[in-house]
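These notes concern the structure reproduced below.
Up next, subunit A:
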Amino acid sequence: MTEATQRKAQGELRLVELERRYDDFVAVNGIELDVPPGSFFALLGPSGCGKTTTLRMIAGLEEPSGGRIFLGTEDITNTRAHQRRVNTVFQSYALFPHLNILDNVGFGLRQLKVADWKTKAMQALELVKLADRAKQKPRQLSGGMQQRVALARAIVNEPEVLLLDEPLGALDLKLRREMQIELKRIQQEVGITFIHVTHDQEEAMTMADTVAVMRAGNIEQLGAPAELYDKPATAFVANFLGQSNLLPIEVTSITGERATVSSHGTSLVVEAAAIPSEAPDGLRLGIRPEKLRLVEATDTTWTNKLSGEVSDASFTGVSTTYLVRMPWGQELTVTQPNDGTARAELGDQVTIAWDPHHAFMIGVD
Partner candidate 1 sequence: MALVVPVGRASRKRPARKRGTFTPLLLLAPAMLWLTIFFVIPTFSLASQSLQTGDIDNGFTLTWHFQTYADALSRYWPQFLRSLVFAGSATLITLLVGYPLAWFIAHRSGPFKTMLLVLVIAPFFTNFLIRTLAWITILTDNGPVTGFFRATGLINVLRWLGLVGNDTLLYSPFAVIAGLAYNFLPFMVLPLYTSLERMDMRLLDAAGDLYANGWQTFWKVIWPLSLPGVVSGTLLTFIPAAGDFINSKLLGNTQTTMIGQVIDAQFLRVLDYPMAAALSFILMATIIVMVGLYVRAAGTEELV
Partner candidate 2 sequence: GSPGKAPTSSAGASKTPLSAPDLSDTEKVVNWSNWQAYMDVAGGKHPTLDAFAKATGIKVKYNEDYNDNDEFFAKVRPLLESGKDTGRDVWCSTDWMVARLIRLGYVQPLDKANIPNATNLADSLTNVEFDPGRSFSLPWQSGFAGIGFNPKSTGGKTVTTMDQLLHDPALKGKVTLLTEMRDSVGLVLIEQGVSLATVTADQFAAAIQVIADAKNAGQIKGFTGNDYTKPLASGDTAACVAWTGDVVQLRLDNPSLGFTLPDKGFTLWSDNFVIPAMAQHKKNAEKLINYYYDPAVMAQVEAYVNYVAPVKGTKEALTKSDPTMANNDLIFPSDATLARAQVFRGLTAEEETSFTRQFQALVTG
């Protein structure tokens, strides 16, 4: 991998006020982003929020309606796609139907005049476990295989920046995990900057250094995975990254590190530091389902407790998820690991509890 070392990310990727409109529809609304060289950056967001559009602008395939793109110190906004050391795994694969798999994967290498492109392409195909399909045409492969070819075709070039648009979406869990590990390994070994769009939150969480959550063309929150998960800044992020139970609250008193709030008449304890200073109105308390415990009603080790009736229970391998209906009608989701502890039944009256430092607070959006 001699070229690779010369080729590895030299500078950070910087998007400045990047904007893209289709007629009067704003797909990407002036986003600002700094992606340090060699980092693994995950882009999350709901369907249609502008992830693909953003990647395409970085790749040079879509002309921004406004804003600039920098790679290192260089302004690449007007650089053409083929001159950017950026490769993309396309959401729609975009494999060349007239070329066989090997030629598809070797396409970029041949453009770069890499002498032993065949060996390298075969290596990449082995990586995605498709070496035996090298001579077939894309249409002879299954959906997941095509996706892997698209992946191989992009990574084999070891560009400065690799854009991955749901590169593992069509793979089964097992293969996906293996590919994740491979991707991470390549990223660390070669030092490529990865920008990874995924709908698999676990993927984003485990793989990325930084996660950005997009919403309707804007970046809603950006940070380390655990930070985003534990302290989401908005209800959107809280609900987008995993599930959250949100309780409307009013702060009743703050004493030192602790604060007392009330929700639907129940008094709850929270960490004072978690109360956002700027938005004191319409405050909501958030708590992840897996941070909720089903406890005995009499258990006094928990400061925060609520009681309700189990209105649904579903078994999902690792854990069981309950819906617990509160007296005021709201249903809270509770996830209990199937670790051998007793399971609740539909209709049971249960008490749920949580530790104050697991709760987060958000204002109205």
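By our rule, a residue touches a chain if its C-beta (ideal position, glycine included) is under 8 Å from a C-beta of that chain, and two chains touch if they have at least 3 such contacts; residues count from 1.
The candidates came about this way: all candidates are chains of the complex that A comes from, given by their letters.
Bear in mind the structure is a predicted one, so any value in this text is a computation, not a measurement.
S.K.: Only one of these touches subunit A in the complex, so go through 1 or 2 and give me its number.
M.R.: 1
S.K.: Residues of subunit A touching candidate 1 in their complex?
M.R.: 56, 59-61, 80-83, 86-88, 90, 92, 94-98, 107-108, 111-112, 139, 153-154, 157
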